[in-house]
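Just one protein chain is left out here, and the rest sit where they should.
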Amino acid sequence: MIKVLFFASLRDKLGVSELAVSIDQLTAISHETSVEVLVKHLSSQNAQWGDILNSDASLLIAINQTMVESNTVIHDGDEVALFPPVTGG
Amino acid sequence: MIKVLFFASLRDKLGVSELAVSIDQLTAISHETSVEVLVKHLSSQNAQWGDILNSDASLLIAINQTMVESNTVIHDGDEVALFPPVTGG
Amino acid sequence: MSDDIIVVQEEDFSHTQLYDQLRSYSGQGGAIVTFTGLVRDFHSDENVDRETVSGIFLEYYPGMTESSLKSIVALARERWSLCAVSVVHRVGELQPKDQIVFVGVCSEHRQAAFEASHFIMDYLKTQAPFWKKERRASGDCWVDAKTSDTLAAQRWKG
Partner (left out) sequence: MSDDIIVVQEEDFSHTQLYDQLRSYSGQGGAIVTFTGLVRDFHSDENVDRETVSGIFLEYYPGMTESSLKSIVALARERWSLCAVSVVHRVGELQPKDQIVFVGVCSEHRQAAFEASHFIMDYLKTQAPFWKKERRASGDCWVDAKTSDTLAAQRWKG
């Protein structure tokens, strides 16, 4: 399974903070299980989610708590987080 | 009278921290009573002072507690200070 | 280096204690620079008038936030010779004027202490996973990231 986390405004818009995705659900879309494929999978679950995830080009991605690009491959057991640009400090 | 002050290493080398010079002593050298003329006067008092005052091109000058260039004119009643580059902080 | 303090916490921090720690770890350091960020009681950006803010909520990503701060401090230590570094960031509900963040750097020379603390803040602002929600008069609102912060971080590159 892949653990998917959403933070801040993205979590509020999606209405969910955490969900689990099976790696099989991604390989069913593409044999290269990148973050882009995960977003495609999530978008297909719910038209509103699709709008939210695809409308915001500034979304940041972390795999196992390290920032990555959207073409990075996800492996089974990974923790993937999607969140808006950070605003601390 | 002109009040002349020396600070830090310059004071230690000259062996005096403060002295008074009459404006007439400067006009006797030049009608333009600049800081350069004051230094010429002081140098003429004592060969060692001359060596000390003329060997150090980095000496700073303040008239009435404001930094000035060596061609600035001194007036009767002024407070003139000569000191080495500053090293606080 | 093992004495670096990197903490994310809900509680307020003591500026005095953090300064005293930096001073006690100073070693050959003669220069200490501290930065403290406070909660402002208004919101403003280029597009809207100032609006009163009655408080903020700071969210973070437990685990990743701490390791992100550690990476930023490690980057600073690669660039400058530093005796001690402390970073404390608060999360949760904060009131106007509350302390949000502390960055303190001790180094041998002031140039390194000024630059490293500034660098850490610029990177923290754009890299560390914290998100701020403002309690505005018109309702709660997640704060947008600022282009000026992105530019501030970029100027340390290349």
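Labels for the chains are A, B and C, by order of writing; each one numbers its residues from 1.
The criterion applied here is as follows: contacts are C-beta pairs under 8 Å (C-beta built on N, C-alpha and C of every residue); 3 or more make two chains touch, one makes a residue touch a chain.
Every value quoted in this text rests on a predicted model; they were computed, and no experiment measured them.
For the chain that is not shown, the touched chains among those present are B, C, taking the whole complex. When the omitted chain is restored, the residue from C:Q9, C:S54, C:Q111 or C:T150 that touches it is C:Q111.
With the whole complex as reference, residues 15-16, 19, 23, 26, 28-40, 42, 97, 108, 110-111, 113-114, 117-118, 121, 152 of subunit C touch the missing chain.
For subunit B, the residues in touch with the chain missing from this view are 5, 7-9, 12, 58, 62, 65-67, 81, 83-89.
In the analysis below, only the chains that are shown with their structure count from here on.
As a whole-number value, the distance joining the C-alpha centres of subunit A and subunit C reads 27 Å.
The distance from the centre of subunit A to the centre of subunit B, each centre being the mean of the chain's C-alpha atoms, comes to 74 Å. For the pair subunit B and subunit C, the distance between mean C-alpha positions equals 50 Å.
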